[in-house]
Each structure stands twice: as C-alpha cells, then as structure tokens.
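One protein chain omitted, others in place.
Per-chain residue numbering starts at 1, and chain names A and B are given in the order in which the chains are listed.
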Amino acid sequence: MRAVEPWVVAPLRAFVAESSARLALLMTSSGQVVAQHGFVGALDLMSVAALGAGIVASSSELAVTVGWEPFRVVAHQGKEQAHFLAWFDTPRGRWIALVVFGSETKLGLVRVFFEQLVEDLAAAAPPEEEPRREVLAADFERELNASLRALFGR
Amino acid sequence: MIEDIRTLSAQYAADPASLVFLRLGEALRQRGQVDAALKVALQGLGRYPHLPDAHDLYARILTDRHDYATAFDEWDTALRHAPHHIGAHKGIGFLYYRAGEREQALYHLRIAASLDPDDLGLRHAVERVGGGAEIWDMPMPDAPPPREASAAAAGPSSAAVPNPADPFAGMDGGHDRLLLVDADGLRLGGGLAAPDGRNVSDEAAALLAATTREAARAARLLELGGWAHLTLEGEALSACLLMPSPETSLLAAMDTALPAGQLTYFADRAAKAARAWLERVQ
Partner (left out) sequence: MTSQFQAMLDGLTRLRGVRGALVVSLEDGLVVAESVMGGLKGGALAAIGATLAGRAVELSGRGGFGRPRFLHLQGDDGALLVAPGHDLALVALAGRDVPIGMLRLEMLRTAERLG
C-alpha cells in the first residue's frame, strides 16, 4: 500500500482488510492519485485513475441531464471481478474511491466498509495549514508524476 | 426381512453358545440398535474367534459406526478364514470404493457377484463401479496388489489408522465426520466423506478455516460477543463448525435426519478431544 498523504494509510488499510478488496484507489475528483493498494504498474494506475474519474464525471453529468441527483455510487459486476466507484466529500475536498473485488466478498460488504472508510478518513484528516489551490491543467502531469513516484517508490 | 428380535433374544438367552447370535446381531443392526448389536457380536466373537460370519457381522456393525479401519481388518480376517466369503468381499469392495480405489473395489465386488449371481443389487454395484453393463464382457482381472488396510478404509488422502497421532482416535466418525484444520486450512486430523463415500477431507479443509474466520468476523461486526459455533444444515449432512483453539478449526458432521441437538453435543465432544490432542502435540 502506498499513499501520497500518510494519514490515509491506516483507514485504507483497514478498509482493504475488512472488505477483502483486491485493488483500491483513492483519488481526487480531477484524477490525482492519493493512495493505492494492489496495483503493480504505474501505467495501470494512471489509466485506471483517469478512467475512474471520467466515469464519475460522465455519470454525474448524465444524472444532472435527466434531472436527478448525481449518482454517488457506480458498480459494475463482471463474471470474475466487480468494481465499485464512489465519490465522497472529505476535509480535503471531493475524492473518488475505486475498488476492485472478486467472489471472496460482496458488493454489500464493500459498501458497508466504504461508509466506514469515509468516516475514518474524515476523522484522520489533519487540519489544513494553508488553503488549497485549484489544480491547474499545466500542473496536472507534474503532480501526477510526483504522485506516482510516491505511490510506487520510484 | 428383519427377524423378530424378541424371539431371537429368547433363543439366544436359552442357548448363548448357539449361532443364533449372528441372526440376532444382524436383526438389531438393521433396526438401528447398533450398540446392542455390537454387544451381541462381540460376545459371539468371543466364543467363535475363527468364525468368518462373526467377523463379517462385527465388520458391518463397525461400518455403521463409521469405524472403517477396524471394519476392514475384520473383513480381511474373515477372508483369511474363508477366501470365498461373499459378505467380506462385498464389505471390502465397499470400503475400497469409498476410498476411491476403483480397481480394488471392482475386483472384490466381482468376486462377490460371481459367488452370488442372483444378487441384483450386487450386479448393479459392479456395473456402477465398472462403468456400465459392458463390465461383464471383460475377463475377471487378477488380484490387484492389496493396499494397507487402514489406508483403504480411511480414504486415499487420509492419514492411517487410529493411533496416538490421531486427534479423534476411538471416536465415532473420527475418519469421515470430524475434521480438524490449522489456520491455513491444512488438515491436522480426522477426515470427511461425502454421503456418496468420496473423501472430501482436503477440499473441505481448505474452506473450513476461511469459513470459521468469516464466522468470527460476523460475530465481531454484529457485536454478538465471542462466537460459540456455526451450524449449517444441508439437505444431506449437517455440520457444526467451531474453534477448539485460536489457531484451529473443527468441523463435525452428522446426517441431517438425526436430531439437530445431537450435532453440537457431538462437536463439543470432538472439540474436547482436539484440545487434549493439541496439548499433547504442541
């Protein structure tokens, strides 16, 4: 497990252990990776983060278009694996969780422990020392690369 | 047809040295009075230690009690006294089949069928083990090399005879209804046979530890306190899972038709035996 922000590690570790998730990824709504568990390659991680953020954005847009509240959770059930994608608000802004799980657990259990994760992250977040600035497009790649170095130890 | 137990008991009481104990023991066994049948069989064997039918009766009762290793030895003894004993060939054939030793099973069942060609049940058994009616067109094979009795009786992947290394030595179901595994799902002792006789010990062992872990987690998350047991009623067998020690899991199984309350009693007794064994070996 690797995290850009160390305070995320304990809640995410507990979530992975309890939910039996195979892969877990926490990212900001702009696709910056905050923490990951189980990914072995930087390329996989980058693609998954970008696609996950994209799915949340497009499904939220779809909900708005038809006049509903934005979907908070999107779950896809495959034959061997399933994934759970959800956004949530933290003291550091809106984040997205992407969880890949198999037959050893169930969507209901992942949801239950996801709710716990959201509470644990809110409790663990240290107070911010300075106001966060918006992530600019120009900074995105540099920040992503910095995050990947932290997440994979390179 | 089951003979009248009262009449046979009276005859046996009148002449304890007679061979009526064979009929009385079998009648009791068929009525499900296994303990009484066992007593009669052992008294008979005491008088007639070289009588093949007495060993055959005793072996059938032991099979009812799931003590397959001793049953095998008894039928083997019967065959040493009477190489053409139909019951002993049938019994040993059954035990080999149960242990997954098809070739050995077929050999003994075919001998039994050749000795009693009118036994349709036996013919069906031969066809089932042999893969169809074509088996009768095949020549009778030579005797395959015999396996160690206890290994055949316990199953292909089971540890051998009841001995001090066996946590359930001397317990009913110790080889096919009680299974003790470590935290990694590796078998420590006992065994499990499916209702069709297949040895499923290792397959079940791998899942047993994971299931007890899940049970412990459910109890923790639902704030049920320390969990005592998980019982599982299946259509054919019921099982009780518990943890005799923090690092081991135990499964005790019984026919679903038996009273449900007996299951936890059986499991508790097995857990005590497992704990005593763990203390000895650790």
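FYI, a residue touches a chain if its C-beta (ideal position, glycine included) is under 8 Å from a C-beta of that chain, and two chains touch if they have at least 3 such contacts.
Keep in mind that what you see is a predicted model, and the values were worked out from it rather than measured.
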Among B:L38, B:A105, B:A239 or B:A271, the residue in touch with the chain that has been omitted: B:A239
Option touching the unshown chain, where B:A41, B:A105 or B:L230 are the choices: B:L230
Touching residues on chain B - with respect to the absent chain: 192, 194-196, 198, 200, 203-204, 206-208, 210-211, 214-215, 217-219, 221-239, 251, 253, 256
On chain A, residues whose C-beta touches the chain left out of the figure: 77, 103, 105-109, 111-112, 115
